[in-house]
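Once you've had a glance at the structure underneath, I'll fire off some questions.
Presenting chain A:
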Amino acid sequence: MSEGQEQQIASVSSPEPLSAELQEIAGDLTTGGCVRAGRPELLTTPENLLPLLNRLHELPEPYSRLTDLCGVDWGDRVQVVYALCRGYGAEMVLVKVDLPRAQAEVPTVTGLWQLAFWPEREVAEMFGVTFVGHPNCEHLLLPEGFVGYPLLKDYEYDRSNPLLSPDPLREDPDAVLGGPPSEDETGAS
Partner candidate 1 sequence: MLSFIANWLRDLLTAWFQAWHVPLVFVDILAWIVGGVAILILVMVVALVFIYLERKISGYIQSRLGPERVGPWGIFQTAMDALKLLQKEDIVPAGADKILHTLGPIAFFVVGLLGYLVIPWEEGGTIARMVDAHVGVLYVLAFGSLSVIGILMGGWGSNNKWSLLGALRGAAQMISYEVPMLLAVVCVVLLAGSLSLSTIVDQQKTLGLLSWNLWRPWLWLPVILYLIAATAEVNRTPFDLPEAESELVAGYHTEYSGMKFAFFFLAEYGNFFLVGLIFSVLFLGGWSSPFGYPDPLRIPGVIWLLGKATVTVFFLMWVRWTLPRLRVDQLMSLCWKVLLPVGFLSLLIAGTAALYV
Partner candidate 2 sequence: MTWDPTCVTEELVVNMGPQHPSTHGVLRLILRLDGERVLEVRPDIGFLHSSLEKIAERLDYRQYLPYTDRYDYLCAMANELAYVRAVESLLGVEPTPRCQWIRVMMAEMNRIASHLVYYGALGMDTGATTVFLYCFRERERILQLFEDASGQRLLYHYFRIGGLRNDLPPGFCEGLRSFLDEFPRRVAEYDALLTRNRIFRSRTEGVGYLSPEAALSYGVTGPTLRGSGVSYDLRRAAPYYVYPELEFDVPTRPEGDVMARHLVRQEEMLQSVHLLHQCLDRLPPGEINVKVPRKLKPDPGEIYVRIESPRGELGVYLISDGSEKPYRLHWRAPSFHNLQAYPEMCQGAYVADLVAILGSLDIILGDVDR
């Protein structure tokens, strides 16, 4: 049985060591790596990211297809996760780049895959990561002029932000509705 079903049931919290193949080709470019639930994960640094991706691309059976790109906020650092697939198959490796919160910069991968354009913009606006070399890194999902990075853990919902119009009914129903509803006002049965 192939990669998808199998070992997900096996504990996802107890990683196993990397396979020899990946260890060999990626060892010097990674700062860590493991196999979790049958899926290899490689941890790398921003400088080593592009060389690592290129090396994965040059394997006999290359991890040549980027399928997903997302960010994770770990409090002290921001992580960008690249999910790569092997050929037309579903075998997948996760490449993770740790970035310091203060200076979150990572080279763009838009030169390698067209897919990266939008997800990188999304990660940039949601996590405050700068993708060096991205041709057009303006807001994608959020409105222009939006301040703050909403998917960071310490993001505070800014009530004064006019771009975030809160639902007044939800904020303070009594003020909108004028006190608790009376008998005849509540829904008819």
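For anyone wondering why these and not others, all candidates are chains of the complex that A comes from, given by their letters.
Simple rule for what comes next: contacts are C-beta pairs under 8 Å (C-beta built on N, C-alpha and C of every residue); 3 or more make two chains touch, one makes a residue touch a chain; residues count from 1.
Quick caveat: nothing in here was measured; it's all calculated off a predicted structure.
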Chain A in this complex - touching candidate among 1 or 2: 2
Chain A - residues contacting candidate 2, complex: 1-5, 8-14, 36-37, 39, 65-68, 70, 72-73, 81, 83, 88-90, 92, 94, 113-115, 117-119, 139-143, 150-151, 153
